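Of the protein chains in this complex, all but one are displayed in their positions.
Residue numbering begins at 1 within each chain, and the chains themselves are lettered A and B in the order written.
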Amino acid sequence: MTEVSPNWNEFYGQEVATKLSFFSKEGRIYDCLFSQQFDRALLDRMFAVADKMRRIAQTKEGADFLSSLLSHKRAMLYFVQPSTRTFLSFLNACHILGLKASEIRDTNTSSEIKGESPEDSVRTFSSYVDLIIMRHPVPGFVEKTAWVMNRAKRPVPVINGGSGKDQHPTQALLDVYTLTSCLKDGVDGKTIVMVGDLKRGRTVRSLSYLMKNYKGVRLIFVSPPQLKMERDILDFLSRHLIPYRETDSLEPVLREADAIYMTRIQDEHDTAGESRNVDYSKFCLRTQDLAVIKKTCIIMHPLPRRDEIELTVDEDDRAVYWRQERNGMWARAALIAHIFRVEDQILKRA
Amino acid sequence: MTEVSPNWNEFYGQEVATKLSFFSKEGRIYDCLFSQQFDRALLDRMFAVADKMRRIAQTKEGADFLSSLLSHKRAMLYFVQPSTRTFLSFLNACHILGLKASEIRDTNTSSEIKGESPEDSVRTFSSYVDLIIMRHPVPGFVEKTAWVMNRAKRPVPVINGGSGKDQHPTQALLDVYTLTSCLKDGVDGKTIVMVGDLKRGRTVRSLSYLMKNYKGVRLIFVSPPQLKMERDILDFLSRHLIPYRETDSLEPVLREADAIYMTRIQDEHDTAGESRNVDYSKFCLRTQDLAVIKKTCIIMHPLPRRDEIELTVDEDDRAVYWRQERNGMWARAALIAHIFRVEDQILKRA
Partner (left out) sequence: MTEVSPNWNEFYGQEVATKLSFFSKEGRIYDCLFSQQFDRALLDRMFAVADKMRRIAQTKEGADFLSSLLSHKRAMLYFVQPSTRTFLSFLNACHILGLKASEIRDTNTSSEIKGESPEDSVRTFSSYVDLIIMRHPVPGFVEKTAWVMNRAKRPVPVINGGSGKDQHPTQALLDVYTLTSCLKDGVDGKTIVMVGDLKRGRTVRSLSYLMKNYKGVRLIFVSPPQLKMERDILDFLSRHLIPYRETDSLEPVLREADAIYMTRIQDEHDTAGESRNVDYSKFCLRTQDLAVIKKTCIIMHPLPRRDEIELTVDEDDRAVYWRQERNGMWARAALIAHIFRVEDQILKRA
């Protein structure tokens, strides 16, 4: 760990790239905060671990082996922002590896009403456990927790389960895991179509970032004019020579796609009901579209969905969003295995 | 599993008897939804398993054996209707068998606020686990969940922990288990007196149904005139040649009873405060009644109670309602053991 400014605001203001080493130990992720922490080698390794765990877990003996690996560790799931999906995914990832988990899901039951600072609360909770998994509505709060903990006498790794509207690294992880495992011959060279509210959806943003780890990928962004992908991502893609195209018309690009990544409208981020002026019906996938897309094309969605994807599409083999969700649990388990250095035991098992 | 209509409403409208095979696999219960799924052979077998588990659990070695049986399985308790009692009973049944449990007890923390359909939510939760135990206020919702899951690529068994006001099969299970284990020589030939709000109490309804599995049982229904047992149950009893009698006077029938099943008034189902016009004091059991009833008569209550049973009655050996409650945990554990096919391992253990 490098020397680091003792001033949080100064630290926080730095570029992510500059900060990464502070959250690593001996060449591996210690706190998982940003999707920028994943490079190709690490992604490939984690997916291999996830694949292997799934295979091992198919027998009782194997599942018992997995849950013995971290039976000596205790985790805290601190989820003060509503999120049953991510919460359950992490909790069951803990169960798979045998970590004993404590939950905080509602700050009403907490000491915060006694006037304690959030930093003190988090430090308190960390006292009892070996890992903190945290989702928090305040941007930067999870990062600050990791920063505080790393400077404490008894550091504890922190995993970001969604912080503010920017970072949700394990969602990016499971999306790439799904692309890798469901696309024939992997991600390299593929055309990925991202559809919907690209301006405010953090999953499509993170996923775009991670594409720099792959060769020959082409992106097509399909969105209402008001909800186009933000400039910073487009600049990033240009800088990394990743070709992309923007359009507001889904139908013409469907047949080009190797993967279609659908998203819902993020109207919880509306400031003045602006979503009501968007005709989102043009950014939905319907049964008739199934006749148009490639036989090998996969359909993804980070869920929850509203009506961006017709229910009848679920029955098609190319619809992989339910598998994608389940992939999340395994990808998270692989991340935890990485942090606690038990990957080798998993990979070596016959 | 038989071919089944792909239309939920069509399926739901069928007779229960017609639907049972859809919720079974290889001759055993897969989803436990209706008390009609229990026949005599199955009941006897499950009670034997429950009895055996209690005996095994008395030593540390035995308890550790039990909790190794399903240590490779994960359960989800989805209880969005208030019910601490049933919740804890199921959770501890999971603990006995070693299942790792996730809880959802409050939909406020869920993605439903993001516009997801209940069906999608349930499917999401199922992604991470091997068993769903569900309590839900909407009639038919638990059944629909099982129906949806059975048609999914990765089915997961569903146990009904109480759905709407009709079905609560594991309550019926624990009631019959209590009758079987507390009545000398079992249920056959006994007189069971059911007391109180028979119109709206689902436990007395289910229990009446299950009596068709026993020989020579006689039922006496004691209720206020406004809260008599419903016609459909009486017809069912007549059809199965089970003798019954109705009265609004408890005292005269007390001495006939082999089991007295007390219930509270279900005023949460009032539509216009009609319970206020009922004199429920005549449907209570008091200390002086203990001198009247048979020495072998058992007193049951599904709990919670209000003042249908005087506190002093608790001290009498014939008051078995606390044992009945505890029986619930073991009966539920036996059901889970049945679904996951580990009964033989339990029964075979020395």
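By definition in this document, contacts are C-beta pairs under 8 Å (C-beta built on N, C-alpha and C of every residue); 3 or more make two chains touch, one makes a residue touch a chain.
All values derive from a computational prediction rather than experimental measurement.
Annotation: of A:Arg28, A:Arg55 or A:His72, A:His72 touches the absent chain (contact as defined above). When the full complex is taken into account, the listed residue touching the unshown chain is B:Arg105, out of B:Arg40, B:Arg105 or B:Arg151. Although one chain is not drawn, the whole complex shows that of A:Ser21, A:Gln58 or A:Ser127 it is A:Ser127 that touches it.
Touching residues on chain B toward the chain that is not drawn are 57, 59-60, 62-64, 67, 79, 82-85, 87-89, 91-92, 95-96, 105-106, 264, 268, 303-306, 322, 325-326, 329. Contacts to the hidden chain, counted on chain A, fall at residues 68, 71-72, 74, 76, 100, 102, 104, 108-111, 113-116, 120-121, 123-125, 127-129, 152-154.
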